[in-house]
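Quick notes on the structure that follows.
Of the protein chains in this complex, one is absent; all others appear in place.
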Amino acid sequence: MPEIKHECGLFGVYGCLDAPEKVYYGLYSLQHRGEESAGIASAAGSRIVSHKGMGLVSNVFKPQDLTRLRSQAAIGHVRYSTIGASEWHNAQPFVGEYSKGQVAIAHNGQLVNAKSLRMSLEKAGAVFHTQTTSDSEVILHLMAKPEYRNNLPGLLGDLKGAFSLLILTPEEMIAARDLNGFRPLCIGRLNDGYVVASESCALEQIGATYLREVSPGELIYIDKNGLRSETFAPARPSYCIFELIYFSRPDSVIFGENVHLFRKSLGEKLAEECPVEADIVISVPEGGNSAAMGYSQASGIPLERGFVRNHYVGRTFIQPGVQQRRQKAEIKLNAIAPVVAGKRVVVVDDSIVRGTTSKSRFGLLKRSGAKEIHVRISCPPHRFPCYYGIDFQIKEELIAAVRSLEEITEYLEVDSLGYLSIEGLLSCTSAPKDYCVACFAGKYPVPTEITKKAPEDSEEWEERTGEHIIVV
Amino acid sequence: MPEIKHECGLFGVYGCLDAPEKVYYGLYSLQHRGEESAGIASAAGSRIVSHKGMGLVSNVFKPQDLTRLRSQAAIGHVRYSTIGASEWHNAQPFVGEYSKGQVAIAHNGQLVNAKSLRMSLEKAGAVFHTQTTSDSEVILHLMAKPEYRNNLPGLLGDLKGAFSLLILTPEEMIAARDLNGFRPLCIGRLNDGYVVASESCALEQIGATYLREVSPGELIYIDKNGLRSETFAPARPSYCIFELIYFSRPDSVIFGENVHLFRKSLGEKLAEECPVEADIVISVPEGGNSAAMGYSQASGIPLERGFVRNHYVGRTFIQPGVQQRRQKAEIKLNAIAPVVAGKRVVVVDDSIVRGTTSKSRFGLLKRSGAKEIHVRISCPPHRFPCYYGIDFQIKEELIAAVRSLEEITEYLEVDSLGYLSIEGLLSCTSAPKDYCVACFAGKYPVPTEITKKAPEDSEEWEERTGEHIIVV
Amino acid sequence: MPEIKHECGLFGVYGCLDAPEKVYYGLYSLQHRGEESAGIASAAGSRIVSHKGMGLVSNVFKPQDLTRLRSQAAIGHVRYSTIGASEWHNAQPFVGEYSKGQVAIAHNGQLVNAKSLRMSLEKAGAVFHTQTTSDSEVILHLMAKPEYRNNLPGLLGDLKGAFSLLILTPEEMIAARDLNGFRPLCIGRLNDGYVVASESCALEQIGATYLREVSPGELIYIDKNGLRSETFAPARPSYCIFELIYFSRPDSVIFGENVHLFRKSLGEKLAEECPVEADIVISVPEGGNSAAMGYSQASGIPLERGFVRNHYVGRTFIQPGVQQRRQKAEIKLNAIAPVVAGKRVVVVDDSIVRGTTSKSRFGLLKRSGAKEIHVRISCPPHRFPCYYGIDFQIKEELIAAVRSLEEITEYLEVDSLGYLSIEGLLSCTSAPKDYCVACFAGKYPVPTEITKKAPEDSEEWEERTGEHIIVV
Partner (left out) sequence: MPEIKHECGLFGVYGCLDAPEKVYYGLYSLQHRGEESAGIASAAGSRIVSHKGMGLVSNVFKPQDLTRLRSQAAIGHVRYSTIGASEWHNAQPFVGEYSKGQVAIAHNGQLVNAKSLRMSLEKAGAVFHTQTTSDSEVILHLMAKPEYRNNLPGLLGDLKGAFSLLILTPEEMIAARDLNGFRPLCIGRLNDGYVVASESCALEQIGATYLREVSPGELIYIDKNGLRSETFAPARPSYCIFELIYFSRPDSVIFGENVHLFRKSLGEKLAEECPVEADIVISVPEGGNSAAMGYSQASGIPLERGFVRNHYVGRTFIQPGVQQRRQKAEIKLNAIAPVVAGKRVVVVDDSIVRGTTSKSRFGLLKRSGAKEIHVRISCPPHRFPCYYGIDFQIKEELIAAVRSLEEITEYLEVDSLGYLSIEGLLSCTSAPKDYCVACFAGKYPVPTEITKKAPEDSEEWEERTGEHIIVV
């Protein structure tokens, strides 16, 4: 399991033959956004039918499942779980029935007022099926309330936090994105139908043409009469910069940027901010590939291949035991000793979270004979939690939240360590003010219930916010 | 799949070590009440955890599942589906969360006002998770309503129809039975704890001592302080006679009667009402075994074994094709030709529903050389639907609803056919007035929404109610 | 798992449409002869294709498996394992290729010279695939030897012990039975084709007509020109009496006897040899059903139903723990207390092996209030091992081999115990001299390698053979 978990990927198709099959392929190309469960809900005739399961898209669906779902409108979802909730019935799309009929809902993001919404719904008599806070179920309950039943814009305006949404009824597909636009969501065209996806790479997968992003604060209805757009709240963009740095696929266009080229420019900036004399530049694959290419080209230090990744991502199990420790770190990655032996090596990666995996990987280089190891990270240090849908490790485990740059360098046993600055990072975007960098800077664009409930804790965080951002 | 489907079996344990494991064994002995899905919900600490699945108890649960559920209080459920609803998420116990916390609910029976209850709940904003009318979910939603939240007796008093209920919260286990007492439910004691079961055979399975039935209109709370009983409505018994005739296990005591001895007495009565000269009496196993023994002893005609049943009940699949027809009928049952050849045979069975299976079985006897075949059925002809939890075939398929006794005899190609009379049937009980015989007589003890909604149809049935009941 | 394990059931079809499907149904009705693995080999075109697996027939085969095997000739097999060999690759039919092409072989019985045959084959260079002595593989290796390659009668004449065999090549199906005829094997006709089965009930299952038994010492070739018979050795019948007492299905005709009627006559004989004053006769289902009926009719004591069996034979798992002991014994069987309470009960069963299960069952009757318990067993005490294909418990575990009648009665905590005598048993057959009763009497019709190798051990057995046979 990755150290940083995103919450979801969305894909919806309306008005195309074999819509569930197209959703299947769309989810397959969004698999990196959620490996834990997958689901598709389809508007087959007058009913919503669904199929969900734990695991990868290719494991969850068999041909007969898609055949059973066959229709011209369907939405799908892939997800990682948040802690303790990796159970079957939390898989999405969530399907329910209320006074207006059946509805399926799929959601990417995190509401910051989900808990109070749920409590007031329960007070009024609501019964929840999911055991932990599932934002999808909260939204569905709100949709069922008489006051919101015919006022979806009003409902969406009362939600706080991050939500990219897909809703399917027997008659229409609805897409919406919070006014901050934290999570991406885009629209494409396929023949006479429409496609909505978390990332543009999924549109290309099924041969659809990219139209545009769903705007922050926009609500889109797609039915047999076509597409109709509405603004439920004025946009106040604070796009999640981490989508560009880490989550999205290099071939996607997100927030107007191509992900690979953006990451390559981070590498160039990093070469400028954190230069070093060295013989070769290598990346930690796959995350560091684009930035390493940028670093090499900007610095003139030749690019080499220092690591090989085992592409068989099937979950290997690890049996306990001291002897297995070494394997644990290296099972996915091996160094190419003849490449790094005797060399001064710049290693570019996209993040350091807890530091343990990084330490083990750089150790591989050392054992393979690297003379010097200079680590360069293509983003600033992670020091604050995210409340908008990314599941970082808890604060105590974020190495940059509890250790200084020197301490980290020492811990990793490398010769130097450099992070990109927040300013440098934002300078690579075309609209620096439209991004959320809370996980680096500690300033949150939308206040959350959670911080309010732990004042002494947030104080501590507040203090840290004042700290100087560490750059070499 | 059987031609007559019951809806459920319930089993709950409170205050015993390894309660989920005991529920597992209890459900195993109630398996005949529902082969389609099984589930257990357990009050593990302050949370309700559950495990459910499609299939037999022995397939749904693995040892590790029970280990995960380990607690001192748990309820379980086995069920058949009603048409079109044999999906995973309809398996019980149904688990939800409302303002008072988590709750699991398991239900046997059928509410006659479920549809209108659900509609008014949805009007008020409720979101249903199950796609078809699941009475359990309706009851749970009512429990969550502010007006019922602290008034379970009032809630139960507003339900109409058949319900034997088990409710589990982290603190207590609740059992209740409708005022008509349609479905059985009994209480037993195991060490310091209590056990509630649909049938007494399940108590014996785990070594519990039978205490008594839950009374019609009774509500029982079991918690760490022991058992507390309350009457939510005055009893007006109309026990389902079909529980005794067909569903329950021969070793159970239901409505005060031992099932085997009751069925044996039906056979004795049948010998009296429908005598015939013959050489041997045989049964259609297993259903006819007890009654055949009674018929033999009352008539003096020796009991023999004319059929052998293949005990490997694993679902065999049948591939289409004319050649398979013969096998289809005989895959579970074969005749013992040397026993019946040249004999005048009385065949005792417990019911004829559509007639096709019966016809094929009697045909086996004919082909094995039986000289005469006299069919005796240990209950009256089925001519009316049940609205209290039994899923007979639809009206058009009930052979006795659409054909006369002579026509049926001719269709079955047997020498004579005799059904037990309603009076004869009731005379075998110790309290004839306390039983519902609506499926034979067409008089319904509790009016239903369903008949109201199809007046022209109910008219036809009303007319039939006037008909003379067919007895030889 | 049963206490007495048989080794196999065979079924073959030649010259019929959808032969593998017919074999599937045939095996389904022979399932009682082996629950551990099932397999079908089919002569599809010029190749032998097969499908095998662990578990029941209904679990091992899916419709597509049969479709893949589709042909007009196929053989199948069900088996129990012998100790330590319940692994996949021991499942039959065994398929191999030798100089004459591909061949599949299925076997019921046990060769007494298998070990020495295998050793001499290995000495000559043979490689065995099965890890333990699989008689099928030994026979196939012999078939491949140049000296036997064109002399199957000679090969069969050199085998010693019990073997009912089915062999399939792309051109023909071959059936053979050892000269003692230990295990049953019969031939039937279906349209223009032939069917070979371990028991006649399987012929009836697919609508085939019973022709006759394969004779001891007979070799039958079936190909497109029809059936050709040959005698490879003069018959010296010693049919396994235990096939009639215990293994075969009541509706089968085996060694010329209908199994149910034979067992009923055992009950009649038992009533004569071991009479007792009592109120009711009950059986331990299913094994004791036929004999109990005979005992009741011969003695005039009314037949009742004292036990109910749970028909859901899916393997329930039992978790360890003192508390589970009671359940362990009773999970398949429960007593009907109202039937036995206060009564003097005759309980008829077909065997007592280790005695533990029996003790627990009779204990159920005691706890249900039975006044007296008189156990009657419809065969003599088991005191010797079988070397011809039945896997009894080892000697030390056969209660009758190590305890006297009085000791067993005391151990079982019953009021009296009676076994049928060997003479009484044989008097119920139509050819008493043609049966093997070695497991009761210790006289073996064919000498075995195994006894020869443990002389001091066989001495002890010899001594026991001299003992008086215990009859009440």
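The letters A, B and C name the chains in turn, as written, and every chain counts its residues from 1.
We adopt the following convention: contacts are C-beta pairs under 8 Å (C-beta built on N, C-alpha and C of every residue); 3 or more make two chains touch, one makes a residue touch a chain.
Since we're looking at a predicted model, the values are computed, not measured.
Q: What are the shown chains in contact with the chain that isn't displayed?
A: A, C
Q: Write down which of A:Glu7, A:Glu21 or A:Glu122 is the residue touching the left-out chain.
A: Answer from the full complex: A:Glu21 touches the omitted chain.
Q: Could you tell which one of A:Ser164, A:Ser290, A:Thr357 or A:Thr448 touches the chain left off the display?
A: Checking each option in A:Ser164, A:Ser290, A:Thr357 or A:Thr448, the one touching the absent chain turns out to be A:Ser290.
Q: Any idea which of A:Leu261, A:Val353 or A:Leu405 touches the chain not displayed?
A: A:Leu261
Q: Return the single residue from A:Cys201, A:Ala278 or A:Leu420 that touches the missing chain.
A: Result: among the candidates, A:Cys201 touches the missing chain.
Q: Since one chain has been left out of the picture, which residues of subunit A touch it in the full complex?
A: Those residues of subunit A that touch the unshown chain are 17-18, 21, 25, 28-29, 31-32, 56-59, 62-63, 66, 201, 204-207, 249-251, 253, 258, 260-261, 286, 289-290, 293, 297, 302-305, 308, 310-317, 319, 321, 323-324, 326-327, 330-331, 334-339.
Q: If the missing chain were put back, which residues of subunit C would it touch?
A: Counting over the whole complex, subunit C touches the hidden chain at residues 47, 89, 95-99, 102, 122-129, 131, 137, 140-141, 144-146, 149.
Heads up, the rule we're going with is that only the chains that are shown with their structure count from here on.
Q: May I ask you to sort the chain touch graph into line, ring, star, complete or other?
A: Looks like a simple chain-to-chain line, open at both ends.
Q: Would you identify the chain whose C-alpha centroid lies closest to the centroid of all protein C-alpha atoms displayed?
A: The most central chain, going by mean C-alpha position, is B.
Q: For subunit A and subunit B, let me know how many angstrom lie between their CA-based centres, rounded off.
A: 50
Q: Report, in whole Å, the distance between the mean C-alpha point of subunit B and the mean C-alpha point of subunit C.
A: Result: the chain centres lie 37 Å from each other.
Q: Would you please write down the residue numbers of subunit C that are in contact with two or more other chains?
A: none
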